[in-house]
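Shown here: the complex without one of its protein chains, the others still in place.
On to chain A.
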Amino acid sequence: MSDQEAMLFPEIKYTKIFINNEWHDSVSGKTFPTINPCTGEKICDVQEGDKADIDKAVKAARDAFALDAPWRTMDASQRGNLMVKLCELMERDKVYLASLETLDNGKPYLDSLGDLQMTIDCIKYYAGYADKIHGKTIPMDGDFFSYTKLHPVGVCGQIIPWNYPLMMVAWKWGPALACGNTIIMKPAEQTPLTALYCAALSVEAGFPPGVINIVPGYGPTAGAALAEHMDVDKIAFTGSTEVGQLVMMAAAKSNMKRVTFEMGGKSPNIIFDDADLDEAVTWAHAAIMNNHGQNCCAGSRTYVQEGIYDEFVKRSAKMAAERVVGDPYDKKTQQGPQVDQEMFDKVMKYCNIGKEEGATCQAGGERWGNVGYFVKPTVFSDVTDDMRIAREEIFGPVQTILKFKTLEEVIEKANSSKYGLAAGVHTRDINKAFTVAQSLQAGSMWVNCYDCISSQTPFGGFKQSGHGRELGEEGLKEYYEVKTVTIKVPKKIS
């Protein structure tokens, strides 16, 4: 069977809480449903973790982090070997995993396969770093020998979202495991299934018990318990800015646990009139439409210079109208359903707000079909910076196109957002390209492209879009603590 052929009814194998390499029912006995967004129907029930389950998981992770535990005493290179083995197993089961991802999240099967490849690449990248985490020796003043050693932070809570379930597992596990930490992960309640399957693979790969633990459940219960826990050393959260603030406060109030955040965005994508128009239209379309717009770094404010504005809007509207919406298992489909009722309602709400605010709806702006959470790819033109659809994150396939005259003007407008996750600029001119790249407050700046991320490039937000970086060498920094060791010597020489 070619890997292009999905499993239409992947068997659901793992629905319980994963602690110490074993599967547990919830302490409370409660379960929650996970829904198929194509149909609105339940896929299965999953054990619902809460504070008591988090407590069990934290204990397991803490024990696995003890100084004499296998995970602490094994060679760093061996951590890397286990991670490589995990990648091999994901590769082996990729049709199943990608099919399961599409079932739970609704994204096209080919997108799930692509996400899975990035997942594997990310873990493999960090596997290569496991034995390359270097401290330094330092020429300090005085008769001392001083060096730094980079220790794992310890027990790490990781709360991940539903928009890229598999990839978010990799972005979190990769650097955490490379540095030697132990993990309690709370996957999104909308999409727990692929994370649980990866947990099963981690057992097969040979990870010691307690190194990886997964507690499915809800944010206000399981997520909060993790953020507030007195014996968790660090919390990493990807999700909305509003919830991120709650996590940060809980971390501070409890035990000053270390924090990293990847949150929302309203990223500007700037098109100058000297850009290649077709290329720019295509990149800008993908920037907002990829993953049904459910992308933290989506290019959700498209600024187009006045000279090409009308033609740009026309071509973008056509592209949106031609975007194929439908069954995500169909290879021709480019866009599946939004992930759940709540997200669907949010997109519909903003489509109405856009119309009420006076923007021109050039395409879409309404539901697609009458089953599940599908929306039509939507384009608004004549959008101005004061409109809510230009300021607030919609998290859907809604392109907003704004007009600008000058470089200085668009830089100021692009930067006037509480967010700062990403940005794009399309221009042939070297001076504009580097000036814009230098001037924008954005963690990822794309020039003549958009959304181009790979394991090697650090990703994260300025301002209220985030705190810390994932991917690249920088991603490791969030997962180690620096210890400085200073030894008295009789007399130093340089």
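The rule is simple: contacts are C-beta pairs under 8 Å (C-beta built on N, C-alpha and C of every residue); 3 or more make two chains touch, one makes a residue touch a chain; residues count from 1.
By our rule, contacts and distances are computed from a predicted model.
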Listed names "Cytosolic 10-formyltetrahydrofolate dehydrogenase", "Guanine nucleotide-binding protein subunit beta-5a", "CTLH domain-containing protein" or "COMM domain-containing protein 3", with the criterion being the UniProt name of the chain not displayed: "Cytosolic 10-formyltetrahydrofolate dehydrogenase"
Identified contact with the non-displayed chain, of A:S77, A:Q245 or A:S416: A:S77
Residue among A:K42, A:R92 or A:K132 that touches the chain left out of view: A:K132
Where the missing chain touches chain A, by residue: 77, 80, 125, 127-132, 134, 145, 430-431, 433-435, 438, 455-456, 473, 487-493
